[in-house]
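Missing here: one protein chain of the complex. Every other protein chain is in place.
What follows is chain A.
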């Protein structure tokens, strides 16, 4: 695929026929000027490289940019890059940086800036989640030689070689990996992978330097973020003069009220219940997009009773996917198949379908030594509410096979303390354009986000094999084996893929909902009232 190889931007857009991400091909009929206000939580920001929620990255995204861009269609294109080349063994990636990009302070973007950024996210002391993505081909784990208090050797991470991230010339950077990796362009669009000014050393706030279309003028946690359009943007200048995020709090009713009184022109996200309340407002347009956002009920395979794979299979057989979708998402979702690879992923392979089968599940449980089922705690978060609702509906369905669930709802902050340790819990996962990205983050042995502690050498082998195959069709042959393995042995029950939705005022033009909940304000314009 031309796009996957980043041959050239022009070619790529011709191939997929979509407006380019950074607005170089500006539509002539878009009105200029005006202000746009979008309702979204304004959370505190430590550093762009540490952004860990779509909301945080949205605040930064208007100011700082990525090397690549993954569109609504899951296809990744060059962004701050002009193009990229990759060697046949998928180990050497050459990144060609655009020559016309300027920082707010007028300095051109150089290879040194990019190298500094890539090295910084690879530093474990920084704590960026990009490190997890780079592990396995650019970053290796090693033993520090020290021992922890239990006497186990401590491990840390580092770039596998000084040459791992290499400056070729002023506008070229080369990544030299020790293992093949096809998802490099996608990794470069991972939400904290912003290119920031080395002079600011990771700080972010009003006036921060960036290559992006807007300048952050004012930022108050819990209140708002205000932007001013930049005149000398390397792409075409934004349509809007000013742009604003407004924090409306967690109360879904307040968000509806703000839309009703036009205090905001749109929301960054609106769930199915909110959409129902707002779709009758005459000035409101509803936007929807299929995503690979999901939630998995994940079981620790090294803890009782889930240490028997028949129990894990029985849990999967207890679930009526369509019922969960109807009840929890009011139908705004598609059925998942318990292997965390979505039909919209390019390497997805269709497997024989299976549905709820109480008798088979009970037999499996009896064989595993639980003829009367068992009782277990299931940990979740009450916010966002759809996660708790999912747990409640699943708990009802697990009852059918004799599994009694005690729901333990923890506030988000406390949930993230225990998410990798409790035997049974529900975790929401964000959108990722490739199936192998989630699988390597969440199920590879010892991966940082492997919440269930799943460890299966066969799975790891197949996954590494899949990561080295460029062609999605060939990859999906390996993926079929991985998916079947997940259904047979895997640690998750996965009820659905979410349809992501939001609302915008009808006067907002150029808005397209991105499955990652990313907001690019320079694409939007407001029609005069």
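Observations, loosely collected:
Keep this in mind: a residue touches a chain if its C-beta (ideal position, glycine included) is under 8 Å from a C-beta of that chain, and two chains touch if they have at least 3 such contacts; residues count from 1.
As a convention for this text, contacts and distances are computed from a predicted model.
A single chain of the complex does not appear, and UniProt lists its protein name as "Peptide/nickel transport system permease protein", one of "Putative RNA polymerase sigma factor", "Cell shape-determining protein MreC", "NADH-quinone oxidoreductase subunit H" or "Peptide/nickel transport system permease protein". Only one residue from A:254, A:350 or A:477 touches the chain missing from this view: A:254.
Among A:92, A:172, A:224 or A:326, the one in contact with the hidden chain is A:224. Those residues of chain A that touch the chain absent from the view are 35, 37, 44, 46-47, 50, 52, 124-125, 127, 129, 148, 154-156, 202-203, 221-224, 226, 244, 246-251, 253-264, 410-414, 416-419, 448-449.
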